[in-house]
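Before I ask anything, here is the structure I am working with.
Of the protein chains in this complex, one is absent; all others appear in place.
Order as written gives the chain letters A, B and C; numbering starts at 1 within each chain.
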Amino acid sequence: MFEDGSIINELFIERLNYLIYVVLLLIGLHAMIAKNNLIKKLIGMSIFQTAIILFYVSVGVKEGATIPIYLPEHDPHGSHASHSDGNETEQSNHGPVVLDAELVKGYSNPLPHVLMLTAIVVGVATLGLALALCLRIYQGYGTIEEDEILAKIEGQEMGTKPSVVVKSVDSSKPATSQSAKPASKPKGSSSPSPKRSKASPRTKAKATSPTTKAKTSGAKPVSPKRKAAASKSTTTGSKKSPAKPKTAASKSTTKAKPKPRAKPKAKPTARAKATSTAKKATASKPKPKTPKK
Amino acid sequence: MKKLSLIPVLLVGALLIYAAEDFPEWGSPSAPASASPLSSHFISNTGVDTEVPNMVTAVLADYRGFDTMFETVVVFIAGMAVLAILKNSSGPNSKKKIFHIETEPDIIVTNTVRLLIPVIQIFAFYVLAHGHVSPGGGFQGGVVMGASFIMIALSWDLDTALARFPVERCTVVAGLGIILYGGIGLLSMFLGGEFLDYAELANIFPVSREMARYHAMLGVEIGVGLTVTAIMFSLYANLSTEGRLKGGL
Amino acid sequence: MMENAIAWILIFPLFGSVACAILGMGNKKICYPIAVLSMAGSLWAGIEALRQVIASEEHTISYIFGGWTLDQYPRGVGIEFYADILGILITLVVLGVGLIVAIYSKLPVQEETPGKEPLFYTLFLLQITGLAGICLTGDAFNLYVLIEVAALTGYGLIAMGSNRAAAATFNYVMLGTIGASLYLLGVGYIYIKTGTLNMIGIQQAIEANGLADSATMQVAFVLVGIGILIKMAFFPFHAWLPNAYCNAPTTTSCLLAPLVTKVMIYVMIRMVLSVFGVEFSFESTMWVDVMPWLVVVAILCAAIMALAQREIKRMLAYLIVAEVGYMVGGIWIYNYYGFIGSIFHVISDACMTLCLFLGAGLILRKAKTTKFDGLRGLFGKMPLTMTGFFIGGFSIIGLPPTCGFFSKWYLITGGMVSQRWEYMVVLMFSTMVMVVLFFRLIERIHLAVTESGENLGHGHGDLGLNAEQTRFDEGPLSMLIPLLVSATIVIVVGIYNQDVVSLIEIFLSDYNLPRGTGH
Partner (left out) sequence: MGLELFNTLILLLLVVAALIALRVKDLLTASVVFAVYSFLMCLLWAEMGAVDVAFTEATVGAGISTVVMIATIFNLKRKSSD
């Protein structure tokens, strides 16, 4: 139904709402995926949800129709003056009467409004819960920047062993930093590994992971050297700008490192992995710590 | 990395623009959504079925009342989940309070708020009760009432607000709201109709079937208002003090 | 009283959860019995509803909330619960798993989240309400609200654990919200073209005014599809699942792992069959050619990543992602047997995963770790738990007496008949991987050989563990019995698979799915 050239005018003039709703949706979606700060991600989430609500409300709009509340002449209870005898004698005054098609056009469509009351409240409930999560994350990791949290998590998972052996990356790490490859379907995964690759291009070229695991098409496992740099930067406390952990680590190495930093050359054979896991097993067994939950 | 994430975003955008050219005319009464038997039934028959002038409240509380019950349950879940997450939560950074200023509440603020609170709460009741005729209803009224308690917490301190509305009572009031909502549904089920079929209440109340729906909707709105008030205040109390319910904003 | 059995399915857990929240304030001990009782009541109502569905002649129950019956009011004015055999079967699976996990949860909840029992059981029961509601609802927007109920309770249940769980849950919240909002947008696009929200109403509107080729409906199908794929952790969007389920408290992982992804597979089946219709979903969209190849990639990557795990729960999490690939593949090879396999696999996979996660919880409780290295000599220590655990394992592999074998059988039949060789090959490959996974575990536990091959004990099975370490030290009964019950269910469903399949065939009879070589 479009002649040429009128698509632009159609989209920009008559239905600016639909275009603006798409723009807001994209802003929200991009913020949820790309923003580093957790609170910014939440603001992006709220913008994403309000954009969808804008779409629903603009579906229910009728040209020249009033709000979906009965005007006094259709009011089921009659004008309030005669409210007393309103409901006994239905017929005497204009009690509730079924409106014919002409009058229906006068009121805008109430159904999308009802649906959006629910969507707004669901949005606020999700926002409240996510803010509680931010508080817990801040308590646990002292930061609400996504990449600092990830560095801390890897630091904690690696730091649980007294003897720091550059444990070859087991795939649980790439699972957390699993980058969902942009398959033909748009990926929604906001997993942090894209951020990790943001940092790594500036550092040395990554060696492939020494584990025997075949390199999956999507997963970019982090090489031990990269791991050493990350753990060094975490142990010495990440600097103000975590974006460049490599340089930050070198600048901040002056502080005495608490853990002896043994960096045996990680031999990419299963044996290295076996010995490290065996050592890990012996290390973890004598201290029957409650399992890291 | 930011460029990398632009690809899926633009893919979704292209998808939505591709769909936009097939949308019906803007705001035309003949569009499928507006001309469907569903919405024309709501507009023409709300007066007859439920005698409620505000169609949105009628559809919200009666026609699609089951949706609204689960919406109230979602608010209840948000409150319980925040309580569950933050209760006796601890961690290396939780205890350091950066800027806890020990100042007693400001005179001007407290006196103006002392005058404002009753007005706000009366307005909240009005919004809740008058939801049938004017825009408003359970959610809006409940939030305004919750906001009045938050204002007490902001102007005095959280302990005075908690003295008036302790968090345990929040959970009980929220639960009572859902029990009131579900209870009306159950009552109408025991009287022979389906769940949430308010017309059956006419068997025990001396009103016509439509007026039974009218009054049942008011009862349901009160239930929603109770839950939303309690949960909004409990949400604020928990989030501003990391679950310790001391200090706060 | 029993003609609205469907409503009772949801009323029991809903009022049970509110009772838990309020009475739990008084004493914490009362929450466990309330939870078990309301789950039992809900299961009883579910069985009653199944009886009614089978008894009714066209095998469906249509229940409209608010009394807006179909004879006086147009369809869709009130919210309709439309329960056919598929919906009731999955609801019974949800309620059964919920009851078993409720009984199982007595000790783990007290130990892992002390002092939060009322809150835990409130969220637990509301999660069951949400999931059971998803399986029964016949209204597209009500499905969105119920998905949000299930999602929010899931976030709360997972995040109750450690700070690490909160970090994992934040990732889950982001992805879950994107998924649910895309589904909501899809429903909005359906509404703008068809004008109704009732699933049957949408189907009739699509057939009546031939919306199959309209751009908006195609985009609506893509949006709803992507939203559901994100919620079911299909491969490219699965990043949230391993962290969420491994850092969650034990009972939460036992509850969420078997149910959440399976219920979303049910939603996809409902969307493809009842809402958009077979012609729209398979003929007029190009998904039929793309999806099987995506499924191949999904199963391949998930199986390989499961192979690389060093911890039981992570390995099981990746197995779930692989099983999701199976079921989605079963749907998209567009074949009668594929659908039977997919639906039966939803049921059997829920039982298998429940069995495995209950076992993992017991292992974690007794051996203090679920890492592969800490498991040596567990057969001697806890024989019943390990047998229960490995019955679930054998069912995932697909050994005959268990239900996993029969559902994989139908999936493979569907693959062969519809000549989707790539789906067949990847099914075989992943079965081999699962064989390696579970027998490596058995070897690790039973034989006296470490990963690097050096011998621990002095020959023939002596594990070099002292007497104390191999003393019979079984888990507590309140956790062991649910595990053994779920293991027997896995076997019983396997033995009586013909009855389950005949029920599924009654459901599939009124959708004309190709039995031969498909398109």
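The working rule: contacts are C-beta pairs under 8 Å (C-beta built on N, C-alpha and C of every residue); 3 or more make two chains touch, one makes a residue touch a chain.
On a predicted model such as this, the values are computed, not experimentally measured, just so you know.
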| item | value |
| --- | --- |
| Chains in view touching the one left out | A, B |
| Touch criterion as defined above, residue of B:G47, B:G65 or B:G137 at the omitted chain | B:G137 |
| Sites on subunit A contacted by the missing partner chain, in the whole complex | 16-17, 20, 23-24, 27-28, 31, 35-37, 39-40, 42-44, 46-47, 50, 53-54, 57-58, 60-62, 65-69, 108, 112-113, 116-117, 120-121, 123-124, 127-128, 131, 134-135, 138, 143-145, 241-243 |
| Subunit B residues that touch the omitted chain in the full complex | 54, 56-57, 60, 99, 135-137, 139-140, 143-144, 146-147, 150, 232, 235-236, 239-242, 248-249 |
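Here is the rule we use: only the chains that are shown with their structure count from here on.
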| item | value |
| --- | --- |
| Category of the chain touch graph - line, ring, star, complete, other | complete |
| Centre-of-Cα separation between subunit C and subunit B, whole angstrom | 31 |
| Whole-Å gap separating subunit A and subunit C, where each centre is the average of the chain's CA atoms | 23 |
| Where subunit B touches two or more other chains, by residue | 16, 21, 23, 33-34, 38-39, 42, 64, 67, 71, 74, 77-78, 81, 85, 89, 91 |
| Residues within subunit A bordering two or more other chains | 25, 29, 59, 111-112, 118, 122, 125-126, 129, 132-133, 136, 139-141, 186-188 |
| Complex contact set, residues of subunit A against subunit B | 2, 7, 10-11, 14-15, 17-19, 22, 25-26, 29-30, 33-34, 59-63, 65, 67-70, 74-77, 87, 96-101, 103-105, 107-114, 117-118, 121-122, 124-126, 128-129, 131-133, 135-136, 138-142, 182, 186-188, 194-195, 197-198 |
| Subunit B-touching residues of subunit C, taken from the complex the two chains share | 4, 7, 11, 14-15, 18-19, 21-22, 25, 63-68, 73-74, 76-79, 113, 115-116, 119-120, 122-123, 126, 129, 133, 139, 141-142, 145-146, 148-149, 152-153, 155-157, 159-160, 163, 166, 189, 191-197, 201, 205, 214-216, 218-220, 222-223 |
| Of subunit A, residues touching subunit C in the complex | 25, 29, 32, 38, 41, 45, 48-49, 52, 55-56, 59, 111-112, 115, 118-119, 122, 125-126, 129-130, 132-134, 136-137, 139-141, 149, 153, 156, 170-172, 175-176, 178, 180-181, 183-191, 211, 213-214, 216-219, 271, 274-275, 277-278, 280-281, 284-285, 288, 290-293 |
